[in-house]
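Shown here: the complex without one of its protein chains, the others still in place.
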Amino acid sequence: MHILLLLHLTILFVFPPLLLGIIGKTKAFFAGRIGPPLLQPYFDIFKLMHKESVYSVTTNWIFMAAPMVSTAAILAAGTLMPLADFKPPIQFWGDMVLFVYLFALARFVIVLAALDTGSSLEGMGASREATFGCLSEITMFLNLTILALLSRSLSLSEIFLGGLSSSWLQVGPVLILVVVSFFLILLVENSRVPIDDPETHLELTMIHEVIVLDHSGIDLAYVLYGKAVKLFLFASMLVSVIITFRVHDFLIDTAFFFFELIVFAVLIGIVESTMARLRLNKVPYLLFSAFIFSIFGFTVILVRGGH
Amino acid sequence: MLKILKTRFKQGCRTILFPKAKAPDLPQRYRGRPIIAGQNGSIDLGKIFFNPDSDIVYSNDYSMATSKREDLVLSQEREMALARALNERMLKIFGRSLKLRQVSAGGCNACELDLNVLNTPVFDLSRFGIQFVASPRHADGIVVTGPVSRNMREALLKTYEAIPEPKLVIALGGCAISGGIFSDSPQASHGLDTIIPVDLFIPGCPPHPLTTLDGLLRLLGRISS
Amino acid sequence: MELFNGGQISLSNIPVLTQQGFRARILDRCHEDARLVNLFGHLGTSGQVRLSAILGLDEEAGLEILSTFISSEAAQYESLTKDLLQAHLFEREIAEQWAIQPLGHPWLKPLRYHCNYRSATDIWKNIANKTIPGEYPFYAVGGEEVHEVGVGPVHAGIIEPGHFRFQCHGEEILHLEIQLGYQHKGIEPLMQGQDLKRSVLLSESIAGDTAIGHSTAFCEVVESLSGCIISPKAQAIRAIALELERLANHIGDLGALGMDAGFLPTSAYFGRMRGDYLNLLLALTGNRFGKGLCRPGGVLFDIDANMAGEFCLKLKKYKEEFQDVSDLLFSRPSVLARFEGVGVITPEDAQKIGLVGLAGRASQLECDVRINYSSGMWQFHHVPISLGATGDVYARALVRRQEILRSLEFLLKVLPSLPAGEIFTPAGPMKPDTLAVSLVEGWRGEIMHVGISDAQGGFARYKIKDPSFHNWFGLAYAMRGQEISDFPLCNKSFNLSYSGHDL
Partner (left out) sequence: MALLLISLSILIISSLLILLFCRSKEISACVFLWSLVAACGFGLWSALSVLCQKAMSLPLTGVDFRVHGTIPLGEFYIGIDALSAFFLLLFFILSLAAGIYGYGYLRDYTGQRNTGVHFALYHLLIIVITLVLVAKNAVLFLVAWEIMTFVSYFLITFYNESESVRKAGYLYLISTHVGVFCLLVMFLIMGAQAGSMNFDQMTATQFPLALAALLFMLAFVGFGIKAGFIPFHIWLPHAHPAAPTHISALLSGVVVKLGIYGLMRVMAIVKDFPLWCGVLLLIMAAISGVGGVLYALGQHEIKKLLAYHSIENIGIITLGLGIGMIGHAYHQETVAFIGYAGALLHTFNHAVFKGLLFLSAGSVIHCTHTGDMDHMGGLFKLLPWTGHLFLIGSLSICGLPLFNGFISEWLVYRALLEGVFHLDVFGIIFSSLAIVALALVGGLAALCFTKAFGVIFLGSNKSSEGHQGKEGRLSNIDIKEGDLMLRGPMILLAAICLWGGLFPANMVYFAFQGTQAITGLQIPFVLKEAVINPLLSATRVLSFGGVIFSVLALVRDFLVLHYPVRLTETWSCGYVKLSHRMQYTASSFARPILKIFRSALVFRVEGKISKEYFPAWTSLKSSVKDVSESLLFRPLFYVIKKFSRKLKWIQSGHTQTYILYVFLFLVILLVWKLI
């Protein structure tokens, strides 16, 4: 049992940056180039650990602590999330609320750190992050409520480890709506196209980079790592909703889970290659449509009596 | 989606295999590294304009970047010393990941444009882990173009200051190296190395993307002479 | 006094008006059908500053030149800007270069931060000695709730330096003011003097992306002053190079627009395709930007039949590729949603601001030097004008696409039928005390060079005007009330030259 928990944590700690590498490679394919190596995110983090940190005289400890707090919060959220067949180290009735709130904590401190620099550029990123974040949170909760209703559990590990196994047969359309809505939320929360473009580096349009424009060295490494873990957690959540099928062979299931994650990363890469960004003032519409999707899903459940 | 895929396959993967394979041939008229014809002359690559109507005879060789300012001066006596790799410690740090900030300091925009070309699929700088980033805080070095006009000097220093150590400085183009064509102007300075320490000099007006790429890769030890 | 593109006029023949007459004449003409193409100062014989204005009569292919004297004691005159927006930057330039106060100028701020040319007291009290471009009286919207966003001079992308100051509330731009001058290298004074060999190199570096355009304009000024008539072949090669330059830049811009809209494939493909055209220029001139091609008296590199054939083959292939990729770009709803309605300049505003070139054409202004003031090759091969309807980012992208196709057609027509002959006829000495003008439609628009020769056969005054000089204000104005996140896209759609503005 302890070995399994250890494995769970190892995957949680080690695997996430690889997803970014896979997305990068997919995008490189569409651009007709070789592109950065798969392990580039690891190289970047390694490099940043060997650089000094530069701080602005305006900042306080909040600026310095924020990357650590947010990364710790995100990793703590990871201890609630089942990966493949690995039960999470901690689970309890109602842990999904904590799961979402840990992300909220991570966002809160990063936004404060951005405001700590006293620059309008970071302020812009902070305002955008906070605005979109609070809109995506409601859809997140509604989706989780639907999943809870379907699996009759308030614990992520029970929902994702078998809780939904019969739901696809019973209320498939609902799950499709939930998946779509979750996917949109994933794109928003992780600043991917069409909300934000990780490729462009222009202060005025970004969210992901402008909010940490002043972070450097190890702090930046933590931020990048935390973002990778966040993407990883969202992706594994979504994958767990989509594929509930298990052969109940530990190795095969695990391998399959990783395969799904890789496919998922490729999918994000494809989306990023085939869509343009939305205008920033249209992003709320996207969030709103994500919300509508899950409202629809919810209505279907109520009408069908799937609960 | 299908249309995108179709266009993608028509376009193909265009990245050149350089440095593993030989770089594509440059046309006859390309004015690369000068050939020292006479016995008495020395040519300062940082000061010439690579213009056709001068007395200099040009070869087709694009590798010209050097680690030291004095290596740019070609003379009959010695072989040109191209850029050397960074020391082992720096290579360990930057070997696979190097983020650069570009500062355009009074040039004519040609160097900037040909630096941008390195991000196109053909040269694909990203495959070496080299990337241009928005914030100097995220950067490991600056690429400076232009003769550092009086009005840009302070901004350049601020940017340099903002980059966390250890950091690299790359002077791109004749203007950055010596003031170039503008060196007579009171508004221009006479070489980036008179302002901040420079790790790599890439001459040209503007340098061909291959010259720049070659220089960067030599600096990172990906090409050894 | 009528002039034409590439024409010259003796200084003594330029009409001199009183200050009031000068002002009235310019305003009258510009409120009819003329526009202010150039307005600059130069030293008169008696040490007074002589202001010369060049008005463009687009429909008659003519230029009108007139001048007035400003005494150095009372270095002031009544500003044109309050009645004629087109004079805005010209007057600021004059104020800075000659320390002459345009009375009643609504926006009198320094432009490039340098000492004035006549060593008089600055009207900004020696602006050139202060820490440079930090001191600038930005327009500020009042109220504690407004915040300012300052971007630059060191930008996020690999672009030239300039400072953009936004007055914002939330994401909305209330006002944008653009402060340039960082690229100022003092090119105009450097051009003056006797060494024409050096000057031509400088002209190639006015704006590196417009090396052909500016060096052509320079060569035409020198040729006009020295009475040199270049061969048809040289004219053709200049035109080919100019169109290649246009193609490379327009395609690069479309790629950059795709990039800023976040559409990955086309930005990658266009980025690479731009390189194809640069490589053609490299094959032709030995430099990817065409530096070293144009010299007074002709061009230095020939296109032989072999090369012409090879170019044609390649261009046909490139044309096909371009159509593929541009179809992809212009058929994506998500891309068009980003382009449409962003940064609109109405035709009326465009006319008042005096937009030129591509940006003007996107707002329905029929301004194209190749058509309105055709000279050289353009007298024989007409390129149809490409107009946009909406004046937004979309229109500017669409005009680019059209021009690319038309330039390709032009090249495919000209290349196989290149005239025979020499490519270079050495130019003789220049006529003294004469003013010559040349207009070239660079890829951004109307480039104008004005050279005034001195008695020794060099230039007493050399005035350069890049199209960006007209258009920067258009960009700032287009952003009012827009989302700040749309600025990079809108900026890219204008893609103006900092270097060409700052000189």
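Chains: A, B and C, in written order; residue numbering restarts at 1 for each.
One rule holds for everything that comes next: a residue touches a chain if its C-beta (ideal position, glycine included) is under 8 Å from a C-beta of that chain, and two chains touch if they have at least 3 such contacts.
Remember, predicted model here, so these are calculated numbers, not experimental data.
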Q) Which displayed chains make contact with the chain that has been left out? A) A, B, C
Q.
Looking at the full complex, which residue from A:11, A:185, A:218 or A:239 touches the chain that isn't shown here?
A. A:218
Q: Using the touch definition up top, pick the residue from C:26, C:154 or C:294 that touches the left-out chain.
A: C:154
Q: Based on the whole complex, identify which of A:55, A:160 or A:293 touches the chain you can't see.
A: A:55
Q. Which residue from A:76, A:180, A:262 or A:300 sits in contact with the chain not drawn here?
A. A:76
Q) Where the complex has a chain not shown, which of A:123, A:194 or A:269 is the residue touching it? A) A:123
(Q) Across the whole complex, list the residues on chain B that are touched by the chain not included here. (A) 103, 135-137, 154-156, 158-159, 161-162, 164-165
Q: Provide the residue numbers of chain C that touch the chain removed from this figure.
A: 85, 106-107, 131-135, 139-155, 161, 163, 168-172, 174-175, 352-353, 473, 477, 480-481
Q | Residue numbers in chain A that touch the chain omitted from display | A | 49-60, 62, 68-69, 71-73, 75-76, 79-80, 89-95, 97-98, 100-102, 104-105, 107-108, 111-112, 115-121, 123-124, 126-128, 130-131, 133-135, 137-138, 140-142, 145, 148-149, 152, 154, 203, 213-214, 217-219, 222, 284, 298, 302, 305, 307
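Assume only the chains that are shown with their structure count from here on.
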Q | Interchain centroid distance [CA atoms averaged], chain B/chain C, Å | A | 28
Q. So how far apart, in whole Å, are chain A and chain B when each is placed at the average of its C-alpha atoms?
A. 38
**Q.** chain A and chain C, separation of their C-alpha mean positions in angstrom
**A.** 47
Q.
Quick check on chain C: which residues sit in contact with 2+ other chains?
A. 156-157, 265, 268-269, 272
Q: Two or more other chains in contact with one residue: find those residues in chain B.
A: 4, 8, 11, 14, 121, 132, 134-135
Q. For chain B, which residues count as touching chain C in their complex?
A. 3-4, 7-8, 10-11, 14, 26-27, 29-31, 49-53, 58, 101-117, 119-122, 132, 134-136, 146-147, 149-156, 158-159, 180-182, 184-188, 205-206, 208
Q: Would you mind writing out the residues of chain C in touch with chain A in their complex?
A: 147-151, 155-157, 168, 170-171, 258-265, 267-269, 272, 332, 334-335, 337-338, 342, 483-489
(Q) Quick check on the complex: what are the chain A residues that touch chain B? (A) 24, 28-37, 40, 43-44, 46-47, 50-54, 201-203, 206, 209-210, 213-217, 220, 270, 273-274
